[in-house]
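Excluded from the complex is one protein chain; the other protein chains are retained at their positions.
Chains: A, B and C, in written order; residue numbering restarts at 1 for each.
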Amino acid sequence: MVARSAARTLPSFWIDRYRAVRRATEALVAPLSPEDCQVQSMPDVSPAKWHLAHTSWFFETFLLRPHLPGYALFDPDFERLFNSYYNGIGTPYPRAERGLLTRPPLSAVKEYRKHVDRSMAQFLLGGDEKYSEIIELGLQHEEQHQELMLMDIQHVLSCNPADPVYCVDGPRADPVEGDPEWLTFLPAALAEIGHGGDGFAFDNESPRHRAWIEVFEIADRLVCAGDYLQFMADGGYQRPEYWLADGWDRVQAEGWTAPLYWQEENGRWTRFSLRGRMAIDSDEPVLHISHYEADAYARWAGARLPTEVEWEIAAGSGRLRQRDDSAWQWTASPYVGYPGYRPLPGAVGEYNGKFMSNQMVLRGGSLATPPGHARLTYRNFFPPHARWMFSGIRLAR
Amino acid sequence: MVARSAARTLPSFWIDRYRAVRRATEALVAPLSPEDCQVQSMPDVSPAKWHLAHTSWFFETFLLRPHLPGYALFDPDFERLFNSYYNGIGTPYPRAERGLLTRPPLSAVKEYRKHVDRSMAQFLLGGDEKYSEIIELGLQHEEQHQELMLMDIQHVLSCNPADPVYCVDGPRADPVEGDPEWLTFLPAALAEIGHGGDGFAFDNESPRHRAWIEVFEIADRLVCAGDYLQFMADGGYQRPEYWLADGWDRVQAEGWTAPLYWQEENGRWTRFSLRGRMAIDSDEPVLHISHYEADAYARWAGARLPTEVEWEIAAGSGRLRQRDDSAWQWTASPYVGYPGYRPLPGAVGEYNGKFMSNQMVLRGGSLATPPGHARLTYRNFFPPHARWMFSGIRLAR
Amino acid sequence: MVARSAARTLPSFWIDRYRAVRRATEALVAPLSPEDCQVQSMPDVSPAKWHLAHTSWFFETFLLRPHLPGYALFDPDFERLFNSYYNGIGTPYPRAERGLLTRPPLSAVKEYRKHVDRSMAQFLLGGDEKYSEIIELGLQHEEQHQELMLMDIQHVLSCNPADPVYCVDGPRADPVEGDPEWLTFLPAALAEIGHGGDGFAFDNESPRHRAWIEVFEIADRLVCAGDYLQFMADGGYQRPEYWLADGWDRVQAEGWTAPLYWQEENGRWTRFSLRGRMAIDSDEPVLHISHYEADAYARWAGARLPTEVEWEIAAGSGRLRQRDDSAWQWTASPYVGYPGYRPLPGAVGEYNGKFMSNQMVLRGGSLATPPGHARLTYRNFFPPHARWMFSGIRLAR
Partner (left out) sequence: MVARSAARTLPSFWIDRYRAVRRATEALVAPLSPEDCQVQSMPDVSPAKWHLAHTSWFFETFLLRPHLPGYALFDPDFERLFNSYYNGIGTPYPRAERGLLTRPPLSAVKEYRKHVDRSMAQFLLGGDEKYSEIIELGLQHEEQHQELMLMDIQHVLSCNPADPVYCVDGPRADPVEGDPEWLTFLPAALAEIGHGGDGFAFDNESPRHRAWIEVFEIADRLVCAGDYLQFMADGGYQRPEYWLADGWDRVQAEGWTAPLYWQEENGRWTRFSLRGRMAIDSDEPVLHISHYEADAYARWAGARLPTEVEWEIAAGSGRLRQRDDSAWQWTASPYVGYPGYRPLPGAVGEYNGKFMSNQMVLRGGSLATPPGHARLTYRNFFPPHARWMFSGIRLAR
C-alpha cells in the first residue's frame, strides 16, 4: 500500500479573517432599509443589495462551485443575476438594470450570504492550501465593494431632497491646518515601482519594474476645501484656459460650478455626505472631484498632478501626510498595464485588465477604504469625469 | 337671537365607501415586498409606494388641509414629493425620479395613510355636505390609481428574468369562443353622448352633446389572441402597408414582433401576466396592444377602429360583450375636449384638460378596473405607442 | 369589322399648366447657390436640391415609367434616392440623411428636371385623358413642395449667424390694423364639409360629410404680432396654467420664450425671415407658432382655437379676412380621416393616410402658398410642436 503525500490544508487564520470581512460588509447596510438597498440612482451605481449578493457570488463561483464537493447552489438564477462583468462565466445581467430586480428581496440575499458563509466555513476548515490565493482575492474583492457601497449609498441618498443621514458618525476625513510643505525628490534616477514581494496584490500592481524619474516636488498634504474655494472664487469654473478640452465640455454640458454634492445658499456652501448635509470645513480635504477638476485646479495653482511613479516613490519615503486615509489622489497617469503585465488566467483574468482604457489612476486611499486594504502599490482607477468616489487632489511640480 | 340656517352635514354612507376604497388599495400591495413597491421600471411607471402616498396626498391637499380645522400635516415635505403634476400646488418632484426616493420607506407611507384615514374619518363625520363632490373625486382618483398600480407592478415584475408571480389568482380576462357577430346601427342620426345626468363623472366626460353619426357596424366581442396570431402569422409586423407611419417607425425602432409581454420559444407563445408567465389562450382577448397595433390589425382585417361616439352608442344599446371587464378598447378618436368642455376651477382643473394632446381615447374597462368604476361615458386615454395598459381591440366598419 | 371607340387624348391646357408649375419651382431656387441647396438643417427639413429632384421623381415614378412607352430612366439610382416615403415603391433613402448626398450635384438635378420635362412634354401631347388625375396630383404635389422649399430654405439660412437674405422682396404677409371683429354663426345645425364636387382635391379632403355644429363665434382676422407681444409681456411663456402638458414640457426643454426666429436685443424684438432679419411689425400676423403656442395664446385670451368644421363653415361664408394669404391657421382638430375616408389605390395611397396620427390640422393658406393652390376644404397638418411652417392663429369662442 502506497501513501500519497498529504496535501497541506488551509491554515486556521482564514476563518477569522473571512468572518471579519463578511461582518464588516453587513455592518455597512445595518442602517439601511430594504428600499435604500434596492435603488440604483445612476448606471455607475449598484444597489447595496446587489453588492451583498455579488460579493457572495464571487466566493460561490470561484471557490465553492468548482472546489467544494457536494456544494448546492443557493439559487441557480443567481449565477447570471449577480455576475458583474465576467464574460467567461456567461452573459452578465445588464449593469444599468440592476436596480430593477426587486426579487430576490434583501432578506433572501441575506439568506444567500448565510448559505455561502456556512459552506465557506466548511471549505476553510478542510480545504487545500492551494486555494489561499483565490480566498484572499475574494476577501480583497469584498473590501473593494465595501468602499463602493459607501460611494453608492451616498449617491442614492443624495437624490432625496430631504438630505437623509446614512449614519451620524459616518466616515469623515480629518482636517489639516496650515500651508502644505513641498517635498523635493532628487536626483533623477532609475526607480522601481509596482508589487514584487510576497503579500497580496492585485494583478494590475505587477510586475515590479524600472522607470526613469526626473527630479520633482510633491505637496505633503492634500488640497483642502479652503484652497478649492479660492479656485472657485477666482472663476475656476468659468475660465476655459485651465481646463482640458473634454473637461471644459463637461463643465458646460453638466453645468458644474463646484464639486459633486456641494450646494450654495446665501453665499454659504454645504456638502452632502454620509452624515447628511454639512457646512464646508475649510481645512478638510476637498472630495468628490473629477480628474478634470483636479487637473484644472492644479493648472490654476501653477502646479500639476503627480505621475503614479512619482506618487509611489514619494509615498514610499514616509513623508506624505493624508496618504491613504482621506481621499484618493488623482494622478496624471492614464490607467494602462505595467510593462510585462499579464492578467490572471481564466475568467478571473477579467478582473482588471480589460478596463485599461479611458481611465486615470488614483493612488492612496480614502476615509471609506477599509483599514488595511490600501497598499503603497495599490492602483485605483476611474474615468476622468467620475465624481462620486472619495477623490481629492495632491499637487506636484 | 337669530339661528343661522344649519349647513347640512355629509351623509354617513361616505364612511363605508371611503374605507372600502382605501382598503382595496392596500389589498393590492399585500403580496408585495418593500423592494417591489420601490422600483420605477420606466418613466411612465410609478412605484407602488408612490401610488399609496399620492392617493393620500390628494385627500390631504384638496380636503384636509384647506377644510379640516386644525389638521396637522403628516410631513411637510410630502406636499412636493407626492404631488403628481399639479403646477397650481407648487413644483412637483420630477416624475422620472420617483423611484429614487428611498425615504420615506414603505412603512412610513403606510403610517401616512393611517394618519390621513384618521383625519378623514373625523372629517366625514362632521364635514359639510358641500364637500361631497371633492370626496367623490378623491375616491374615483384612488380607484384610477388602483388600476395604474396593477399596470405598473406588472411592468416592474416583467423586468425580472425569473418571471415572478404577483398573485396566483390575479385578475384575468375570461375567454370567449366563436366568431364575433357584427351589430348594425342605423339609420344615420343625431346622437347624444357624454355625461349629463346626476351621478359622478370626470370633467372630460362633459358636457353631454350632440354629434352626427352615420350608419356603422361594430363587433360584439373583442379581438382574441387567436385572431391576433393570424395577423402575426400573415406578416403583420413586417408589412408597412398596414401601419400608420409613426407606428411603423416604432415597430422598426423598438423591434416589435408581438404584443408587449409576449415571448416565443420553439414556436410556442407565452405572455407575462400578474400570474407570472402563461401560455397564450387563443380565446382570451389580446392585451397590451398599442394604438398603432390595434389600428394595423384593423386595417389587416379589412375593418377599422370605432370612434368614441360609435362606441358609446353601441355600448349604450346593451348588445356588446366584453364591454368593460376584459380590455380597454382603443378608439379612432384623438383625446380632445368635448364641445363646450370646461375644466374644474382651481388646481384640480389640471386633472384632465391639460393632457388633451397626442393621446387616443380608449373606452370600456378592463380586468384590472375596480368593479363599479367604469361608466358608459368614461374616457380613458394614452399615447398611441403605449402598451403597458390592459388594452385591446374591438373592430368596427 | 368593329371599330373600338378611340381613347380621348389629354387636352392641350396641360402643357401650359405643367410648364408654369415647373418654372415656378425653378424660380424659387434662382437666388440660391449649390451650397444653399445642399444643406439639411434638421431632420424635418429637406435640401432644396432634394425637393427639385423628388418632384421630378414623382412624375417619373407614377407617370413616365409605367405609362410612357420607351421611357429611359435618367439614373436608376434616383428611384431610391429621391423616394420620400413610399414603401410601395421600395425602401426610401433615410429621410434624416438627405443632406449627405453631395452627388448628384445641383447641376445634375437640373438636368434630371429637363429630362423629365422633355418626356412629360411628349406624354402630354399624346397621352390618354385618363391620366389627367395623376398629372394633376403631380402638379399639386409640386406646389406643396414649393411652400415646403420656402420653409426649408428659411430654416437653413436661419442657422447662419450672419442672417443672410434669401430675397429682398421675398413673400411677406400684409399687416392688418384695428381690433378683430367676432363673427357669429348660428343656429346649431347639421353642416356639410369636405370636398364633394368636381375639381381637384387631395384624398384627405373627402368624402364630403355631415357634422353637427353648435353656435360659435370666430375672429375675422388673425392674431397679430402686437397681440402676441402682450401675451409674452403677461408672462405667457412662464405660466403653466395656459399650456397643454406636452406644450409646457416643450417650453421647458427647448427654452421657448417667443415664436421661432424671434430675437430680442435691448428690448427690441426682431424676426428672421426670407428677407433677412427684420423689426417686428405689430400689425403683421404672428408667424412660426406651434400648436402649443397657439393653444396657450387662445387660453390666455379667453378664447379657443376653432375646429376644422367651424373653420370651413366660417371660411365658406366669405366673411373671414386673411383667409389663405397670410398664415396657416391651427385648428383644435387632430388630423384623422373623415368618416368613410379611403386612401387612393396603390403606392400613391401613402400620400396622406398614413400620417393620420400625432398631428393637428391647419386651415387656410399662407404667404408662401402658391396662388390658387389652397382651397376651402384644404387640410394641412403638422405635429403640434412644429414651428418652421408659416403658421399663425385665428381665435374662436
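Keep this in mind: contacts are C-beta pairs under 8 Å (C-beta built on N, C-alpha and C of every residue); 3 or more make two chains touch, one makes a residue touch a chain.
For clarity, every value in this text was computed on a predicted model and none was experimentally measured.
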item	value
Missing chain: touched chains present in the view	A, C
Contact with the hidden chain (one of A:R17, A:R118 or A:R210)	A:R210
Residue, one of A:L52, A:L100, A:A332 or A:V348, that touches the chain absent here	A:A332
Absent-chain contact - pick from C:T25, C:Q38, C:T307 or C:T369	C:Q38
Given A:A7, A:A30, A:A72 or A:L190, the one touching the chain that is not displayed	A:L190
Sole contact to the chain not displayed, among A:F62, A:Y166, A:F202 or A:W243	A:W243
Interface residues of subunit A (partner: the chain not displayed)	85, 87-88, 188, 190, 209-212, 214, 240-241, 243-248, 291-292, 307, 332-334, 336, 339-340, 354-358, 384
Touch list for subunit C against the chain that is not drawn	33-39, 41, 49, 77, 80-81, 93, 97, 99-103, 105-106, 156-157, 159-162, 164
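We take it that only the chains that are shown with their structure count from here on.
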item	value
Top chain pair, ranked by how many C-beta pairs fall in contact	A-B
Whole-Å gap between the CA centroids of subunit B and subunit C	37
Mean-CA-position distance for subunit B and subunit A (Å)	46
Centre distance in Å when subunit A and subunit C are each reduced to the mean of their C-alpha atoms	59
